[in-house]
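Only a single protein chain was left out; the remaining protein chains are all shown in position.
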Amino acid sequence: MSVPAADPGLAEAEAEAEAGQPRRRGYASYVGFKVLGSIGSFFFMLVVNFFLFRVLPGDPARTLGRGRLSTPAQVEAFNKTYGLGESIPRQFLTFLHNTFTGQLGISVEYHTPVSTLIRHALWPTLLLVGSSTILATLIGVYLGIRGAWRRGGLFDRITTGTSLTLYAMPEWWLGLLLIAALGVGFWFIPGLFPTGGLHSPDVNPNSLHGVLDTMWHLALPVTTLTLAYLADFSLIMRSSLLDELGEDYLQTARAKGLRDIQVRNRHAVRNAMLPTTTIIALNIGFVVGGAITVETVFSIPGLGLLATNAIGVPDFWVLQGTFLVASAGVIVANLFANLIYGWIDPRVRT
Amino acid sequence: MVGLVLASLAPGLAVNGPASAKSKVVFKVAMLGEGVDSLNPFVGIQSPSYEMWGLTYDYLVGYSMTDMSPAPALATKWTTSPDGKTWTFTVRKGVKFSDGVPLTAKDVAYTFNRVLHGKTEQASWISYLNGVTDITAPNPTTVVLKLKQPSATLPLLPIPIVPEHVWKNVSESDVKTYSAAPSNGQPVVGEGPFRLVEGTANGDTFKFEANPDYWGGRPHVDEVIFQFYKNDDAAIQAMIKGEVDFVEGITALEVKHLQGQAGVTAHNGNSPAFEEIAFNTGSVDTKTGKPIGDPNPAMLDPKFRHALGYAVNLPQLIQKVYQGAGLPGTTIVPPSYKAYHWEPPAGQKMTFNLAKAGQLLDAAGYKKGSDGLRTMPDGKPIGTLRLDGRSDSPTALKTMDYFKSWLSQLGIKAQVSAPSSNQLTDIILKGNFDAFAWGWYVEPDPDSMLSYMTCGQRGNWSDSWFCNKQYDALYHEQHVQIDQAKREAEVKKMQQILYQQSPYLVTAYDTIGEAVRSDHFACFVPQPNPGGVWIEQYGVYNYTHIKPASQAGNCESATGGGQLKEAVTATKGGSSSSIGLPFIIGGAVLLAAALAVFGGRQLRRRATVGDRE
Partner (left out) sequence: MTQTAYAVNAVSARLSARQLTRRRRLAAWKRVAKQFRQRRSGMLGLGILVFFVVVALAAPLLASSSGLDVTKANGPVLGPPSSKYWLGTDDNGRSVLTLLIWGARISLFVGLVATLVSMVIGTVLGLVSGYFAGWVGRVTFRLTEWFLVIPFLPLAIVLASVLGRGLFNIVIVIGVTSWPGTALLIRSQTLSIKERAYIDRARAIGAGRWHQMSKHVLPNVMPMVFANTTLTVAIAILSETTLSFLGLGDPTRTSWGTIIDGAYHAGAITTGCWWFILPPGVCVVLVVLAFTLIGQALEEILNPRLRARR
């Protein structure tokens, strides 16, 4: 949930350039540097991940079994089954070994390998987040371009005002409003859209009907997330393009008599797209956060819902696994963004 | 985008319409709260999982609909030896598993032996086989249980009977993670009224098909589908739109709202559970017997605790905290279990009376000091009592808010805090508390609930650290008592002791909010009858007995009154409320405000840019 400002990588590069020490690297060494950095991040994340989850309060055996397990021997057996009784260093080694072999442990609550749970939950999350991100990028970029090009015009005023208001809105609250307005219905209009779940109970999800039914169910959550991301993306695109428009070469192009639309499409937009898309990729951590709350509001059985359900138990392994997947996703997205950015804009290879 | 929405709208509208008119009768249930934790009956513990096993498997001896006493299921009859140490069950003939293999006494003995000897299998079910040493199937229709001491809980045996020919391939170590879910399109093999054809642990959809050969008769619905929702509104809207026919686990306020909807019948069903304010009656290290934790010394005195019972206004709690949905509580055995529940006579009943509470405290030595606060009998200040609500339970928190205000009227200071349930478990085990609010779900046989209050459960399931010799003696007596009348008397005596000693002040017998599209389905019978819940019962009576509203003319009357029999036709348009309008208006105002702001701002900016150029 970062404020749409210039991305840190660029700011840093510029600062160093201003400092007069542009130790520019070759691309290969830049790639190596960034990959190493990502691996470092990944290890740091593993350590944080492990220790955070080991200090969670509560005793899963008792909480889960309230009213069911009855003898201390049974509680002990339960703890042994789930490795809860081992020493911390041992647990850490087991954790490292298991993580790299793809075994994320067995869910305390669901008695199912966490990797299976995550595999099941991944698809709804990807569907939701993916379609929202694509829609938000397309619409946001379009709005940003139009707004920036006719800065101060009616269109710009409306989009900037709306974007800033949406940006100030908790996305799940927006979701609740949409449920109230479009799911429950208002005035004489009946509630048109389903308010939860990924499909109707009696529809085969693998049929054409099922696919359409899923799209119908995703209408409100995707709209919610799209609006939430849109606010961020359109503001970024607008300010990137305004940056570009201030550059000298554009003034030159205009002076040479090129038509506005040509200048916009051939030069300014193309140059502004790059920082925008990479900043969007860098903001993926914020995308993950939105998915958690929106999945909760709309009962979408994705990673976010899996994680929030696990808090109450607490289901160490599920929390750890989902946190791992989310962090790894962010690290990979960041790495790609940085690589593309560094390839196209050598200024950042410092 | 528009095209996408339109295209996707079409099937949705089709679902709304008479899609289920396709000859198949499908009963769709929206579930809220915890999901299914496992389809494997030996490892799951969440209540929706019991519902799944109940449809898939059957019991040897199940529950009656009226008071949940033992009732014949796979066993048609049973006998017990005079010393109570041998039980003989006759197994129903002609029962088949869903793969065609006949069910015999061998499957029953196999299942029970697994529970008796398997470490994992024991967890949920061993309490029903208490004292059992040997289980055999001398012939295909007879199961014999041998016991080392009589068991009061028999003949109740609500253990899902699993097919030996499938489960013998699941080893002792594999059973922990065995999913028992449908695979490769094959349903789970079971003998119950339905077959699970789709669904996995933590899934959001579970689909069951009717078992045409069910011994109790073919169910009147072809399919049962459970859909899990995280959000009440989503589930309720799905029901109003006809996507689902039943909602389970909604709030009392939502029930009230739905009672006005055409085509919907909603109620708060009494569930066999209670909520209590529990006290730290003396936390000790169970090995050394030395006190641990820091209970307020006043809490250790039964007279003090009992006096506080007169300072709790139960009717007000029910009204304000439970929105009227619930019954004032008395003892740890809910009144649904008529045979075992002890109702305090008028002279002993704790009713809200601050004056009487004050007198009792005065008599016990807790007199008011010069500052208006009560002191210990030795004159030391009582200090501030810590009241732990639970952050994940608004009712627990509000109960403690009220308790605090009543205590302050008595001249006792208190402070409410809200740890999470997990943290509270730790706090209880360490003895670092004075009072907390929580609840228990009570099984039809009160044995395990009663056991939680024995000395032996301290540091384990006991959360009040209660210990009383007389109570323990009675517990062991009733545990092996095979004379039902004597056992009932003993159980009631135990509740009386608890009521006097007051480790718990039972505040409420709570309810579960349920709503059904009574224009789609009818013939629901509550359990207990009357006043009980419609689904998540002990047993699966309603799944096999409900009928589509159009055929509901002749609901079986065998189970007596209290039936829900309505065939209201839903009236279109009346179902949606007008609540969206204020939301739209509010949103519009917000947007208008934002636009006005930026309009002015950008206009100004533009002017300066223009000037510059």
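When the chains are written out, they are named A and B in that same order, and each has its own residue count from 1.
The rule we apply is simple: contacts are C-beta pairs under 8 Å (C-beta built on N, C-alpha and C of every residue); 3 or more make two chains touch, one makes a residue touch a chain.
Just so you know, these numbers come straight off a predicted model, no measurement behind them.
Chemist: Which shown chains does the hidden chain touch?
Modeler: A, B
Chemist: Which of A:I145, A:A180 or A:I300 sits in contact with the chain that's absent?
Modeler: A:A180
Chemist: If I consider the whole complex, including the chain that's not displayed, which of A:S132, A:T159, A:T223 or A:T293 touches that chain?
Modeler: A:T293
Chemist: Looking beyond the chains shown, say which of B:E121, B:E164, B:E209 or B:D233 touches the absent one.
Modeler: Checking the options B:E121, B:E164, B:E209 or B:D233, the one contacting the hidden chain is B:D233.
Chemist: Pick from B:S179, B:S336, B:S420 or B:N542: which residue touches the chain that isn't shown?
Modeler: In the full complex, the listed residue that touches the missing chain is B:S420.
Chemist: Would you mind spotting which of B:Y402, B:W440, B:Y509 or B:F524 touches the chain that isn't drawn?
Modeler: Considering all chains, including the one not shown, the answer is B:Y402.
Chemist: Suppose we count only contacts with the excluded chain; which residues of subunit B make the list?
Modeler: Within subunit B, the residues touching the omitted chain are 232-233, 236-237, 250-251, 253-254, 256-257, 320, 323, 389, 391-392, 394, 397-398, 401-402, 404-405, 416-420, 423, 577-579, 582-583, 586, 590, 594, 597-598, 600-601, 604-605.
Chemist: Spell out the interface residues on subunit A facing the chain that's missing from view.
Modeler: Counting over the whole complex, subunit A touches the hidden chain at residues 1-3, 5, 8, 11-12, 14-16, 18-20, 37, 40-41, 44-45, 48, 52-53, 55-57, 164-165, 167-170, 172-173, 176-177, 179-180, 184, 239, 242-243, 246, 285-286, 288-289, 292-293, 296, 307-308, 311, 314, 319, 322-323, 326-327, 330-331, 334.
Everything below uses one rule, namely that only the chains that are shown with their structure count from here on.
Chemist: Quick one: which bits of subunit A touch subunit B in the complex? Just the residue numbers, please.
Modeler: 56-59, 62-72, 74-75, 77-78, 81, 106-107, 109-113, 117, 120, 135, 151-154, 156-158, 160-162, 164-165, 177, 179-203, 209, 212-213, 215-219, 296-299, 301, 305-306, 309, 312-314
Chemist: What part of subunit B is in contact with subunit A in the complex they form?
Modeler: So the residues of subunit B in touch with subunit A come to 1, 4-5, 7-12, 14-15, 19-20, 26, 28, 35, 37-38, 40, 43-46, 119-120, 122-124, 126-127, 176-177, 179, 200-205, 207, 223, 225-231, 233-235, 237-238, 240-241, 243-244, 392, 420-423, 425-426, 429, 440-441, 448, 451, 459-461, 573, 575-581, 583-584, 587, 590-591, 594-595, 597-599, 601-603, 605-606, 609.
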